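Reading through the structure tokens given below for one structure.
In this view, the complex is presented without one of its protein chains, the others remaining in place.
For clarity, chains are labelled A, B and C in written order, and residue numbers in each chain start from 1.
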């Protein structure tokens, strides 16, 4: 029942779904259970408490929704906004584009702020729009923390600063799908009103949980939001939270135990150390790209992403061919370029349960593939650049000191 | 990481989530994969083809949605209906009640036909409503095939007959959550327009897939249906079906492989033999209930359910106490009575990956619990009645002949 | 890759290998590891310490040998005895017979004390042999604690009493394969010199570990024992124990983690409660056999085994047919009658990770099979007798109170 066996491990470097730790696979290797027995609520209680830590919030209310990131988006929007509401939304790549598409289909009045793909959200335009919005027609700012298609990280602290400067009451809704648990994210400090991620990203679980966290202000907004919603309605969850049974409908028993294990691993490593590890992996990748003489799709250092790097290929090369060869010859899974950058970039996802030697194996593979497709890379050059940085920066594994 | 360890197996007899076969657990015990590689579409293609067989449809279009049964309901409704549309919906227990609640919150004009809990859908009223609806204001009939809260199976063939008798064009939307893959269900023959189930029911998987199947007429309706939808929009799937990549957003790799294994097991046993097995399990359970001198919540034989039996307890006994004791003392998980029948019934789920000796162990347990709570049952009586029937009816296991 | 699929769970009631807890399967679901890293010795240390508890010894030295029960026998014998040494060995069933065969092939001078199959070791003869052995030619008493073929438990406390009465220095070697972790076993109190078990019995693991525990006197004997041995030589282990690396050759990483989990579960339940649970399961089984009007192969109550019951079938019935039908029709695995009792008994193993409702399911199955093969059993009778006893005796599950 394996469709395309290849010897040795698959090297999974798409920016999601990512590698699952063996500990999590073990935790999930179990029969179903009655989710109405006392066991599941008892565990759920710890999950809701602990999941707040990865959002860095104490005041937020988390929801573990049996859905994907797309569903988590919908949950964030429909619970806080009403049809016709004006949102400011930044189009900087394929995933922000899809979110904007969803906002439009949900009948919001979307004020799209577009940047060239490879650049971050244009916060100057945000500022000018807020400045002129004295009537507070803007109900929400919708922004991806990290655009997975281009490897661009937006500066949320600045977004908050601008909102505060104008004392603007707009909600701040953040797609943290490829950031939370990997990049520095601070829900409370940055005044994020709804933040969300998916289980298959930095949490390193299978797909299946949309994790949404709502600020008190977002919860307040949900009381008057007129978007039609049932499956995604927070209120159904809140009702069961009060009852102490937690679930309005059947959760995945396996994913709950998996999430428990995933959080335990993150806390064992230390959330801040997890973030530092991603910084190392991101830096090492960028150094390799530079050594290969290739360009990062991300145009400025301030937007560099520590979870995914989109590498621009020379015009005579089709980046899709690189992805195909990676899979066919090296058992390596890289990310395709999407939409506007299709054929022009390939992506190296470096998030989740991943360490430095795994990345170096991937980089060595990319070098061979580049050569395969005719790009005159010096073999070993990227690995050398990455290693030179890593060798001085990888800390001892705490449990093994 | 087990909250409430008890020695020996948990005897899981809630009507979902149900026991997962070891073969399926094995198939799901795997790392994530790139869902954009050629492997996943290749497998998805076989899944979509094969999943139609469990609906007994050749003309339907299936959708494997990362959601629960509640989400599958929402997918069925929002893709085919517009706000204000009149639906006829039968309220016969907690799950039909919840579906009706959803229909109302989605702004349909729900014409509720209520029956006493324990009775099936009142098809005489359906007939009279259809008879008088010459203007065809009724856009859809919404009916649960099997009401999980009371153990009542509705007669869908008759529903179709009535619709045909009046040549009424209303869509027929069927919740098959606790029926499909366990009860006789015939999408094409009965002219069902949307049928749906959840992975954690008779398919014996973890929760996480809402499986929805749409007739050509339903697909046609989806082109004009004005209900707002994004995550649940069939159109996004159809777009990717055409591309041959199948997934508008990230599926659970594990559930796809699990579904592959689950379908393989069902076809190995034979779908009709699976249904016969459920008939045996249902009959045996009812014979035991009768032998105990207790009443089935289902009032007439025509509505008897082969997937779940709700047992009415004497007025002096609280059925919740039975469920609690089952779990605390016997490692047995039974279903609670819900809403109107809370405290009055407990439920024995007998669906999915289950055989006769497992059921007899459960029945023996129920007998002891009944005695525990003061009901003067004759120990062994239910088991004897069930065994007498089963001993004459269990076929040899084909692979072992 | 499943040779003989049948729906629902396999009901595994052979007296080994037995059902593995999900927790143990999870713990074993892992990649290999370097057994020379610090991790494996650290874990091994805890295993060696904790495994002594299931032998109820503080002075014994345990060995975790990658072998089966047969290998554990060989380890016990070759490390303590020299060719030509006189042993007294009790032949009471197939497994004691095989052990005697091994002793003979290892060139010991085996003084066989035979009992009718179904009776325990004849301790009167032991006494008379010891009484007359003033020259101490007897070097060891070899005895199975529980004869798995007939369901007979020998009284080891009495053996020790007799040895002490004659102040006889013979070593006491005990096969505890189907007793340790299920029956009351007290290595130190009973002065057992070597005790052994296999992982696939009451420890509820896969096959693959022979667990042998040696008293200081046995260790002393090993210094002069002249039996040729290498793989089974305790000395190689002791050398590595001193080094703190523990393993003279590669252990199964998976079984070590599995053993860790198995011990954790046993200690969570409480070893004495585990033993009480087996007492309940054994008693319930015997009550059912009695209710069926059948005879226990074990001739006297003092020898009743709480881990396996050999049921004598009427002369006109072939017990192998019962075992075959159980498997072919009911997905139930029963034990065959072996050697002298082939065709005459079938065996119900009730040891390891097992609870009361599982057993009642098995008993209900046996009733149907008995009827299948023409024995006029009253269906439900055995379950009723067992339930009547169990209903008054099963305690609440501590973690769920």
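Note that in this section a residue touches a chain if its C-beta (ideal position, glycine included) is under 8 Å from a C-beta of that chain, and two chains touch if they have at least 3 such contacts.
A quick note: this is a predicted structure, and the numbers were derived from the prediction, not measured.
Colleague: Going by the contact rule already stated, which one of C:57, C:102, C:296 or C:358 would touch the omitted chain in the full complex?
Modeller: Residue touching the absent chain, from the options given: C:102.
Colleague: Considering the whole complex, which of A:164, A:189 or A:268 touches the chain not shown?
Modeller: Of all options in A:164, A:189 or A:268, contact with the hidden chain holds for A:268.
Colleague: Taking the full complex into account, find the residue in B:27, B:143, B:218 or B:287 that is in contact with the omitted chain.
Modeller: B:27
Colleague: Using the touch definition from the top, which of A:117, A:257, A:327 or A:346 touches the missing chain?
Modeller: The missing chain is touched by A:327.
Colleague: Can you name the residues of chain B that touch the chain not displayed here?
Modeller: Missing-chain contacts on chain B: residues 22, 25-27, 29-31, 38, 400.
Colleague: Please give every residue of chain C in contact with the chain that is not shown.
Modeller: Residue positions of chain C that touch the missing chain: 1, 3-4, 10, 12, 14, 16-20, 25, 27-39, 42-43, 66-71, 73-74, 83, 102, 105-107, 198, 200, 206-208, 227-233, 248-255, 257, 260-261, 264, 327, 333, 336.
Colleague: Where does chain A touch the missing chain, residue by residue?
Modeller: Answer for chain A: residues 2-9, 11, 19, 23, 29, 265, 268-269, 274, 277, 327-332, 353-362, 364-365, 367-368, 371-372, 378-381, 383-385, 387-388, 390-391, 394-397, 399-401 touch the chain left out.
Basically, only the chains that are shown with their structure count from here on.
Colleague: Counting in whole Å, what is the centre-to-centre distance of chain B and chain C, each centre being its mean C-alpha position?
Modeller: Chain centroid spacing, chain B to chain C, equals 44 Å.
Colleague: For chain A and chain C, what's the span in angstrom between their mean Cα positions?
Modeller: Chain centres of chain A and chain C, defined by C-alpha means, are spaced 53 Å apart.
Colleague: So what's the Cα centroid distance for chain A and chain B, whole Å?
Modeller: 34
Colleague: Return the residues of chain A touching two or more other chains; collapse runs of consecutive numbers into ranges.
Modeller: Residues 25, 27, 29-31, 38 of chain A each touch two or more of the other chains.
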